[in-house]
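Complex shown without one protein chain; remaining protein chains in place.
So that you can tell them apart, the chains are marked A, B and C in the order they are listed, and the count of residues begins at 1 in each.
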Amino acid sequence: MDIAARPAAGGTILDITGDIDLAHSPAVRKALLQEIKEKKTPKVYLNLEKVRYIDSSGIASLVEGLKASRDLGSRLVLYGLSKSVREVMELSRLQKIFEIHDDEAQATAS
Amino acid sequence: MDIAARPAAGGTILDITGDIDLAHSPAVRKALLQEIKEKKTPKVYLNLEKVRYIDSSGIASLVEGLKASRDLGSRLVLYGLSKSVREVMELSRLQKIFEIHDDEAQATAS
Amino acid sequence: MRGRVSKSRTTRRESKQPNDEMLLKLELRSNPEALCLVRATVERAAEVLHFPEGDARAIVRSVDEALANVMRHAYGGRQGLPIEMRCRRWSGESTEGKQSGIEIVLQDHGIAVDPTKMKGRPLNEIRPGGLGLHFIRQSMDVVEFSRKNGKNQLRMVKYLTPTPRPAGSEGE
Partner (left out) sequence: MRGRVSKSRTTRRESKQPNDEMLLKLELRSNPEALCLVRATVERAAEVLHFPEGDARAIVRSVDEALANVMRHAYGGRQGLPIEMRCRRWSGESTEGKQSGIEIVLQDHGIAVDPTKMKGRPLNEIRPGGLGLHFIRQSMDVVEFSRKNGKNQLRMVKYLTPTPRPAGSEGE
């Protein structure tokens, strides 16, 4: 699991590499909340291209991020969802709740 | 494990999909010897692009194929070796014994 | 002359001895780092039994969520405690008639499951948590919790829906 931050259109991209499971969702949650609540980044992009798997604890971390960004009036944008990650979003009925784009170009243009 | 045959320049391509390990090397051996000894195909290409792993029993099957083709004056040509398969060839000191090409175009032009 | 030369299948051999239906037994500890190992193992087990990719993902997801629940709830987050997983080829009767599939049984020594708590949150409430059991129940055909000899047991079965093999695919 690796989380790296880099600047992007109006905000910051967090590039996640690895599986977001019970072992690693706390790190994702921490990085997200730091970006949203502490740094008050207006637009946080989560690049999930290199995420093979996400479990319900990972989804919980994303939901926490979403709630924090809604509270602050900022945006959380996801992109690069693999088939497996997309499936889990659908099982959770969250595919319409999150702002989801296909790739970085689309996400940053949004 | 799946083995499919299709015609190619001067011979036949065997497309292998899956791992050539103790469970599946007998099937590869059988397909190879059938092509070389029974059908007497003058040039047999082994497409290894979709082989993630080969073990020593798989190497043994290829060596049997090579011996049979040498006996009959025909050719056995390998291509599409992954890093892992290439490594095993080198550990076996067979990388110079087999005729190995990068891809199908190179192999069929050889 | 395009044609399939050979297709190795693994389903025939061991039909007589029920013992041989065992694919494997895995003993792990309640450390979240072990989850990715188990996922890899289960994914291949599903592959060996010829589950389609989507079903294989569903099986992997269920095992992962169930193990995460054991670690978080049954063991209250304590690490280093034992969990067992047994994985076998299953065949039997379902309401739809004769079935084959995969059976996965998990066992732990944690606190007994409280049946009144064993439900996720309503899916239309947007809040963190409460999704794992939904994922499991949506993915598996049989989900049975029980307690025996001081151990919690979760038994899950997924049926293998026979996919018609493409014509001419049985070359020899």
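Keep this in mind: a residue touches a chain if its C-beta (ideal position, glycine included) is under 8 Å from a C-beta of that chain, and two chains touch if they have at least 3 such contacts.
Owing to the predicted nature of the structure, the values given are computational and were not obtained by experimental measurement.
Shown as candidates are C:Gly80, C:Gly97 or C:Gly150; the residue that touches the absent chain is C:Gly80. The chain omitted from view is touched by exactly one of B:Thr17, B:Gln34 or B:Ser92, namely B:Ser92.
Although one chain is not shown, part of chain C still touches it, namely residues 10, 13-14, 17, 19-20, 22-29, 31, 33-34, 36-37, 39-41, 43-45, 47-48, 79-80. For chain B, the residues in touch with the chain missing from this view are 19, 21-24, 53, 55-57, 59-61, 63-64, 66-67, 84, 87-88, 91-94, 97.
Here is the rule we use: only the chains that are shown with their structure count from here on.
Rounded to a whole number, the gap between the C-alpha centres of chain A and chain B is 45 angstrom. In chain A, no residue touches at least two other chains.
In chain C, no residue reaches two or more other chains under the touch definition.
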